[in-house]
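Below is one structure, written out as structure tokens; comments come after it.
For this view, one protein chain was removed and the others were kept in their places.
Right, subunit A next:
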Amino acid sequence: MSAQDDLPKLLGDCVHCGFCLPTCPTYVLWGEEMDSPRGRIHLMQQHAEGAPLSGPMVEHFDKCLGCMACVTACPSGVQYDRLIEMTRAEVEQEHPRPLQERLVREAIFRLFPYRRRLRALRGPLRAYQKAGLDRLVRRTGVLERISPSLAAMERLAPPLGKAPRLPERVAARGKHRATVGMLTGCVQGEFFPGVNAATARVLALEGCDVVIPKGQGCCGALSLHAGREEEARAFARRTVETFESVDVIVVNSAGCGSAMKEYQALLADDPSWSARAEALSARTRDLAEFLVELGPRAERGPLPVTVAYHDACHLSHAQGIRAQPRALLAGIPELTVREVADPDICCGSAGTYNLLQPEAAAELGDRKAANVDATGAELLVAANPGCSMQIATALRRGGTGIAVAHTAQVLDASLRGLGREALVGRPE
């Protein structure tokens, strides 16, 4: 993706029709041209023509969530995803940021992609939550004054329970249908361990041998989407190596799946890795995508629950996966799926966005929460840990809690006949 030669062509694809505007979260918020995809492309064009990366310019690039709704909306096929990634990489290299911003960014990128560091944080965080310090901190607003980003991080942390370790192999139940590798992810693995356990069980119950390599690390999604290309490439190489022995890699986190499907582009310029990266991208499947391809075999138990399904941007816009999760949910007896209004508009989570742009993210979170609330559903289903944390936080802020689950957990409850209690009323 370092192919800066492509830039003029990629920029030239935009015909300035404006069809992207109504799907852009920041245009929806502020109604300004420079905070729309069309406007940002205009800024990139200005920079390509020689205008320096000025403060205002970078500010508008930073405000982009990278949700890719504009890519879906664009009739001219503009690859805004590539454009913003290239631009971010350039910003990272060339634009000096103020000290506090630099520190926050460094902290984020030295923490989240590393499971062990996240794990080390779990203990203190649990103690902090148990002691009720979270309520005190939020009431006094002390963290908000030190750093809005830190405060956002604190607010978003989900209530933590025990984190069971997954074995390296889970055997298929019944007749063997496939052998799949499973990415456990960083945030998913440490903050939502129940999702990974459910994913492994669902895959096994559907007849898959599940391989969960111990040595796996971060897939590089956070770094890639933030323009930290070298870091992303390093993570990508390691992930390629880890999963080379399996035919299919199943990913239950939308952001990770989307990044892994992009490895071929990320490592295109590296001759010793490009072919391996391409092969890995081709073998990567989102959980819902894979299960629909595989076809249902295990018996579904009834779940009399009304759910709202939330389209994670990196699932719907980046991977084009909308029908599959809905089909899986619709296949569960007695379960009702409600659609959330404005499904194309991002919830504001967007990787590290809710940490780096807490205000805009909170506003988008509130909008999404109101739309979720309006469905009257008892359970919110999403396929990305960031979205779950973001929407749950916004709903809490609005005073209306809702139970949150990953598609995998709903399927797990149905396949194991756990009943509705397993899903609603759970605080996660």
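Everything that follows uses one rule, which is that a contact is a pair of C-beta atoms (placed from the backbone, for glycine too) under 8 Å apart; a residue touches a chain by one contact, two chains touch by 3 or more; residues count from 1.
Keep this in mind: contacts and distances are computed from a predicted model.
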Protein name (UniProt record) of the chain left out of view, among "Acyl-CoA/acyl-ACP dehydrogenase", "ABC transporter ATP-binding protein", "FAD-linked oxidase C-terminal domain-containing protein" or "Putative membrane protein": "FAD-linked oxidase C-terminal domain-containing protein"
Residue among A:E32, A:D247 or A:D269 that touches the chain left out of view: A:E32
Listed residues A:L21, A:M68, A:V104 or A:L356, member touching the removed chain: A:L21
Residue ranges of subunit A at the interface with the undisplayed chain: 12-19, 21-22, 30-34, 39, 42-43, 46, 51, 54, 56-57, 60, 74-78
